[in-house]
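Not every chain is included here, but those present sit where they belong.
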């Protein structure tokens, strides 16, 4: 096993005695050089976790280990981490250069060395020409890069980013994503990145920790969490999903990556192929199918296609989202607008999918789930 | 209309993220105590001690001509509380406070509304002008009113010149003069209190009412007025409090016939040298104050929400 | 007999001709004129003595200040109304005057000396009627004019505890034929009739300016200041003693008990009783001298209050007044002054 | 061509009417100051209206009027010392109130602001009663202590206001970058809240400089401050020297207000 850069062990934070813990026995191992996204809905404890790692907040229990050394109780100014705040938190009374140099000053780096490192950090974020500006004279994106430079110039053991992109507009956000990712890859700085935006996490992260209610629901690569969600929450939070309650009728053979091919029975719709972890036969599970993995045919082609009626169409430029009514439920499907003839409301539609696109959640379904 | 985009209430930056230090650890407790202590000490010396000493003094016995007998008696309280004269003075004080408060609110409201809404680049200057008088001592402004309201003052001589009056109006040396003076003197306070109390009032709400068919008058009575009520109430309380505790203006403009608790306290101290009695009157004024503020705050909470 | 206690304050660097004196006395025009007529010449005569003048609006305020310093006096000399200084004497705030240190005391006639040897009278004045010379080409002869409905609303009267108000009470009492030491009921009834016509019971800036600026046409005032302001205003205002009589306003000069600079203070008191100081101040502010050897020019002598018995004086007993002041003040407030 | 179709906005009678009302109210608000201004140039010997002529004599009188000059000196000394002390006491207290969480916080905060709600004559009486026996009456110490109570709320308030509107993440950022608590305060917090601190200081200065009641009670005879002198002058004389003095004070105050409004916005400061 690879030696982790950062280990978080049973980290817990309870803000006040009576309250539920904001972070509840959280465990995580982060490899050197990785960018890990903490992803989850508002209030799930992402910021709390990050602040404990930074040392801005004492954990109620648990420990934080960096490079094999426990730092749970090291004061914040001794941890040598770099952090970029959501609001950037540039010092408004210092110019760009002074902002970036602040951390080096605190480390009593010599003047000339300071200058050199500040200059190279500014070059890295391509803002060398703005060294003398005041923060308020910069655009949002530029401020963001300065904050990044300020965090990186001290060569932090860990780089912590708290929703650094949520203040930006859509276009700039996309640019900054690419930028942060490429700077991170150049510096190989191990990074924790808080976000509540799925796309951001999928796009940028090496690993994603999907959090919910103070717990990590799943920790894995973007593809893993997207394609093989461990819980209904994860499936739902990361992209859209159709859920179907299904009884696993029989094993049909093994699929890739140690998964098993099953035959499942969906109430009212019939029997279909699906994949899932071993040992599910006989149980009732939830089947997850992403809307764009649903094939929408206009003719009754495949034998196991489900007949339905197009109930809703919405057009979002790159794709057409359709709601197809089958039996007592509506399934969402997504079509590329280039895929031939466009359907219209009320058209008959035939839904089908590949077995490996229908995934059985390891989690047992709630009784109320449809 | 950039104001449209401003959220109605500015969120407290940082606090929501749990930035506040929990003063539970020893080190933190030491820090905040060290920070607080000098200020607390200063206030105890300059505020708590004098008040406490005054309360103690109010239980002494005052003989004529300034002799104070150290004892513990309730006489100083029994006298004002049983004497109808002091009841009248208290009532007059109260009445003056209410009158000044109401009038001050009425004349300040349009200005405050104007300033709160104005988007003009002169707004800063207009606000500065509205509160500049605040920073000029009340003595000077009272003096100005003496010139304006006197028998041969600006008002009377102008009215006489226009032939509107034969005999000068009696505008000074009575409650009228004191009221006019106080209303003006406390206007800046009222304006400031209102502007900051207009938090929930936004042009957008008025526009919303307009778009729902409300006429200008309806917009005012149904939206603007109810929403500025908290500001109005705060301003009223402030002016009330200030006007019943002032004595310079009643002295200078009252011509000796305006007797309120504050002038009574002043007379008792400097004219008759009855310190314990003055102290007792002060305590009574304080209690009155406390009661009114308590009642009022309950009221405001109900209305303001 | 206790004149030897001067060392207690410990400021021994003061002698009869050097050091400093802390004087407490009236404010305003009185202060200006006293400074010019008495203090400056005194300083010229005794260049090593410095005078710190602390001014008060009224004798009562002076008394209050002195009471405040009772245990550690910071004042040496006080010039104040004799009704108040008598209170001070009984409260033990003042010291007796040592005639050997103040030789000029000998020139003060018996009637102006304190019977127990405390501070003597230093100047005299009396209550007068102020009038607007445009409205009254001839000075009114009687206090009755205050009740004349023709002038209603244009009268200023200083209510007690001001001495002017106390005096008016006594005068009215006498006019109504009652003994004010027994009762002032009739006076109160009479004054109540006057009250609605009174423009102000606490004239501001003061009673004289009120008449001069035309705010009122009649007022109660001191003769001395009235004379002074009459000149200042080119006789826009006059002051007169009505026939029913008036009340003296007498100022005494007092040595504070345990005064820190007793020796210099005595030098000053002596100077204050000197003919040159008395004459100079009479010329400056029309106060009548209290010493026998002060010679006034005729045009000044005419305008200061006569002390030779030629004026009808309503005696106002000082001892009585100090006990009645609070009561009369209250009576005015409750019954006479109306809104 | 579109210019040809431009038209004037409709005439709305409500707007000018409201404007006139506001103008009149401003006139009322400023009336005493305006009149003082006019009177200060009037050659009338005594307070009266209308002015009889134009003169500078009242202004020329001022430097000679030793009571004013003396009062000005005393007021300045007091105001400067009060400002310094009150900033030293108030800023740390505000910091504790804003940046720390502790039990009696709400109570402590209202305690700090409570002197504003106590009638100043009551406070003044208490002070003169207490200071008399302590020999603090008529001393600088007495007035200064007296003024601390009434100025501290302003400093606390303005400082709290600017603390509340600053993003604490700047401080967190500085700490993460390796700064200790003192460095954070000196290099980050203080510079950021500087406008509030300055506004608080200026207000404390003006309040102390203009304060009449406490000064009157505590130090009338020994160290009469300018407002006390002015009060006395107004009570005793009817000439316009005080008007001239007031005009000068008004102009100074106005300049200060405009500057402070520029720096941070007095509205927030004086709430």
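As written, the chains take the letters A, B, C and D, and residue 1 is the first residue of each chain.
Throughout what follows, contacts are C-beta pairs under 8 Å (C-beta built on N, C-alpha and C of every residue); 3 or more make two chains touch, one makes a residue touch a chain.
Just so you know, these numbers come straight off a predicted model, no measurement behind them.
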Copies per chain type across the entire complex
A x2, B x1, C x1, D x1
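Rule of thumb we're sticking to: only the chains that are shown with their structure count from here on.
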Target chain C, source chain A, minimum contact steps
2
Write out the two chains that share the greatest number of C-beta pairs in contact.
B-D
Distance from chain C to chain B - Cα centre to Cα centre, in angstrom
39
Between chain B and chain A, distance of the C-alpha-averaged centres to the nearest whole Å
56
Residue numbers in chain C touching 2 or more other chains?
57, 204, 213-214
Touching two or more other chains - residues of chain D:
47-48, 167, 169, 172, 234-235
In their shared complex, at which residues does chain B touch chain C?
64-67, 85, 146, 150-152, 167, 170, 172-175, 251-259, 267, 269-274
In the complex, chain D touches chain C at residues 45-48, 132, 135, 137-138, 221-222, 232, 234-238
Considering the complex alone, what residue numbers of chain B touch chain D?
10, 12-15, 17, 19-23, 28-29, 31-36, 38-43, 45-47, 49-54, 57, 107-108, 110-111, 114, 124-125, 127-148, 150, 152-154, 157, 184, 187-188, 192-193, 195-196, 216, 241, 244-248, 252, 262, 265-266, 269, 275, 278-279, 282, 285-286, 289, 293
